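A single protein chain has been omitted from the complex, and every remaining protein chain is retained in its original position.
Chain IDs A, B and C follow the sequence of writing; residue 1 opens each chain.
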Amino acid sequence: MFKGRTITAYLLIAGFVLPILLLVMLTFSANWVYPNFLPERFTLSNWNEFLFKNARLKQSFLNSLIIATAVSLFATAAGFITSRWIAYHKRRNFLLILSYFPYAISPVIFAVCLKFYFLKAGIAGNLAGVVLAQLIITFPYGIIFFTSFWNRKVKNYVEVASTLGSNDVITLKKIIFPIAKQFLTTCFFQCFIISWFEYGLTTVIGYGKVETLTINIFQFIKESNTYYASLSSCLLVVPPVLLLWFNKKFIFQQTR
Amino acid sequence: MYLTLKNISKNYGTLEVLKKVSLELQENKTISILGKSGCGKSTFLKIIAGLETAASGEIILNNTNISNIKPSVRNIVYLFQEALLFPHLNVFENIAFGLRIRNVKKNIVAEKVKTLLQQLALEREALKMPDQLSGGQKQRVAFGRALIINPPLLLLDEPFSSLDVETRATMQQLYKSIAEMYNITALFVTHDLKESLIMGNQIAYMENGSLTVYNNKKEFINDMKTGVEGEIKFWNSL
Amino acid sequence: MTSRFKNIIPFSMLVILAIIPLVLGIGYAVSYSFGLTGVLNNGFTLAHWQTALSNKDVLMSFGYSILLSFVSIVLCVGAAAFLAFYIGDKLQSGRLSYFLYLPMAFPALVAAFFFFQFLSNGGFLSRFFFQLGFIKTIDDFPNLVNDKYSIGILAAQFFLTLPVFVLLNLSIIKNENIAALKTLGASLGAKRSQILFRVTLPVMLKKSFPTVVLFFIFKLGTYEIPLLLGRSSPEVISVITVRKMQRYNLLDIPQGYVIAVLYAMLVFVLLTLSLKPSKINMNV
Partner (left out) sequence: MKRFSVFLLTIFVVLCSCKSQKEHEITNPANKPWDSILATAKGKTVVMNMYQGFKKGNNYMNEYVIPTLQKEYGITLKIVSGQGKEIVNNVMAEKESGSAKGQIDLCWINGETFYQLMQIEGLYGPYAEKLPNAKYIDFTDPIIKYDFQTEVKGYETPWSKSSFIVITDTARVKKIPVTMQDFESYWKQNPGKFTLAQDFMGLTLLKSWLVEIAGGIKELEGPLDEAKYKKYSMQLWDFVNRNKKYFWKNGETFPASNVTISQMFGTGEVNFTFAFGNSDIDEKVEEGLYPKSAKGFILQAGSTYNTNYIGIPFNSANKEAAMVVCNFLISPEAQIKKSDLKMWGAGLVLDYSKLGANDEQKFNDLPKLIYGLPEVEIKQKSIKETEPKYMIRVDEDFRKYVIDAK
């Protein structure tokens, strides 16, 4: 009985770790010919290329980083403020369903429906446009995330503080922020990851001109460039894994 | 009169929660308001504290009409059923909160908090976080947090209802002594008959949004709807 | 009044970032599908709706997506319930619990790419079997990607979603105090199987239902995984929408918008059903 459970646990874990190991292996590979399990030789050249030569991958990494940071900062802040308004609103449920909609709908379909307006506004194919487009899906996520924060208890804390003589600004600084700190960081990182992982919306609104890591991966897959695709996959997976090591909560998001 | 409430009404949609409630209270006195849950007690207190606005009526405290003043300026402290201690602050800082936001000097804050901690028998708990306290201790901290700013009026919304019988008795005594020491004027809401009799200098009864204020305890006991008589009969029949 | 002014900011943010894009996006799709916008469109017509709805591939795509999402969710929910009960304690705390979160560090695109490298005929598994002598040639290896039974897609989605449901179940077991309920059931004389089917599973299902529906909706809109691991036909909704919008025959584009509108309606209905008042609970 005990043994069966241990084996199951380790098998499960092995299933989760294997993809990372194999992807990492591919990044160090050259001439991976069928039917050999291992490549003919291991090489640093792919990494060498990324770190010292290929400006494109580095730029994509940077783009991904900039977009994700901007998106998650704004989505967290805006989501926090807006969710408070919605949580105490009479039509709370209606507004929430409205917020769920852009979050639940397929980003790529949403993007093809919105592309026209982005073109019209002249923000398709640039960083700002991609950030805005990603905000359209992460901002509702922020709202949904924070609605559970604005419960009766928090409302009561605010009321207590105000009867003790605290004005709105002080209450925000001394009561709400400290209580919400954990929520805010978690939301930030989850929005960061949503943005970091985004492909469909980014490729449609970004025109492929705004190259992010996911866009790179897809291009490499199209070119059948397995080694580079693995390399950019690893770049994409490493930051969330680090976050995980830092705090499990940060990466617990609703994987699509 | 120190506190005068005139014809306070409130409704949620078509539901009338408060029907022209009026009340007068002298300085340094506590009035008990007895009522079953959902009779409008909490709304009543929230309106006095300024956390909710009344549909009509006036609140006059110390000769000033405070009906339209923001809660943070009214200084009327509202104590909830739950202690609602700020979870990120320790006992000392919870009590100090009212002074900290008024930018009171550090040494004065320390002194005042220390005195209160003594009076509330919380000295050993000063550095604990709220989740390390017992129910009674939490309520005492909440008291301390309220008292430190010398509120002109204290609103207590069933503050002891979640405590066990013994702690409750201790707290009631503690409140009485503190109320005397600090010259507190208070509205004390409870659904416990005995508690209402113990705590109040004056007693009122609320039902379906209407308030009956009794001139003395005798009148209160004689009123059928308060259920006092039934209670007395029960004990006598034993 | 000040409170009114304070509400202006959240209100306008909601309108600008959520409601306007929603209305504009769907409005555009609707008007395009009826021939009201678009370079090659000239005026109101129901023709695109008629063509799209009479096209077998469109209807099949909806059927296929729904079936695929359903199977994928059932697999995940079933396996997650089993794992949560069987080895829940091991996954809840300790070093192993960290590994449970690993798949969440994978974007769908990378998961799809990995499963292609792993399951395709030239992939890791096939090579492994070859080395072990299970297969003689590359053709002996079964079709696991771009295959008839969508095994590749299901595998990738299972990998991505399983941890979410395991964690969900673990938290429900903890919060709903399932252990106590089980004891209670037993003290009332219920047999083990009765406890499972009358107490444990109903409680778990009821509690996880909104999340399950939400994930069903997510799966309906999935794009990258079926794009890389699916077959040319039938296609899932996202893939067929994008393909219809990128046709050589430009007159087919409105059909893509017909699909988008239908899909949006489906999502809206599902959302409204699952998010009945007070069921909103994202914090699993």
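Here is the rule we use: a residue touches a chain if its C-beta (ideal position, glycine included) is under 8 Å from a C-beta of that chain, and two chains touch if they have at least 3 such contacts.
As the structure is a prediction and not an experimental result, all values here were calculated from the model.
Asks: Report, in label order, the displayed chains that the undisplayed chain touches.
Replies: A, C
Asks: With the full complex in mind, choose from C:50, C:131, C:175 or C:233 the residue touching the hidden chain.
Replies: If we include the chain that is not displayed, C:233 is the one touching it.
Asks: Of A:82, A:190 or A:219, which sits in contact with the chain we cannot see?
Replies: A:219
Asks: Quick one: say which of A:10, A:37, A:117 or A:183 touches the chain that got left out.
Replies: Looking across A:10, A:37, A:117 or A:183, the contact with the absent chain belongs to A:117.
Asks: What does the interface between subunit A and the hidden chain look like in terms of residue numbers?
Replies: Missing-chain contacts on subunit A: residues 31, 33-34, 56, 91, 115-117, 119-120, 122, 124-125, 207-209, 211, 215, 219, 222-225.
Asks: Applying the definition given at the start, please give the residues of subunit C touching the unseen chain.
Replies: 15, 19-20, 23-24, 27-28, 31, 36-40, 56-57, 121-122, 137-139, 143, 146-148, 231-233, 245-250, 253
Everything that follows uses one rule, which is that only the chains that are shown with their structure count from here on.
Asks: Using the contact definition given at the top, which chains are in touch with both subunit A and subunit C?
Replies: Output, common partners of subunit A and subunit C: nil, no chain qualifies.
Asks: Round to the nearest whole Å and give the separation of the Cα centres of subunit B and subunit C.
Replies: Each chain reduced to its C-alpha mean, subunit B and subunit C end up 52 Å apart.
Asks: What does subunit A use to touch subunit C in their complex?
Replies: 5-6, 8-9, 12-13, 15-17, 19-20, 22-23, 26, 34-37, 78, 81-82, 84-86, 93, 95-102, 104-110, 112-114, 116-117, 135-136, 139-140, 143-145, 147-148, 168, 196-197, 199-200, 214, 217-218, 221, 226, 229-230, 233, 236-237, 240-241, 243-245, 248, 251-256
Asks: Residue numbers of subunit A touching subunit B in their complex, please.
Replies: It is residues 153, 156-157, 159-167, 170, 174-175, 178-179 of subunit A that touch subunit B.
Asks: Please give the residue numbers of subunit C that touch subunit A in the complex, ascending.
Replies: 6-7, 9-11, 13-14, 17-19, 21-22, 24-26, 28-29, 37, 83, 86-87, 90-91, 96-111, 113-114, 116-118, 122, 124, 126-128, 130-131, 138, 159-161, 163-164, 167, 214-215, 217-224, 228, 237-238, 241-242, 245, 256-257, 260, 263-264, 267-268, 271-272, 275, 277, 280-283
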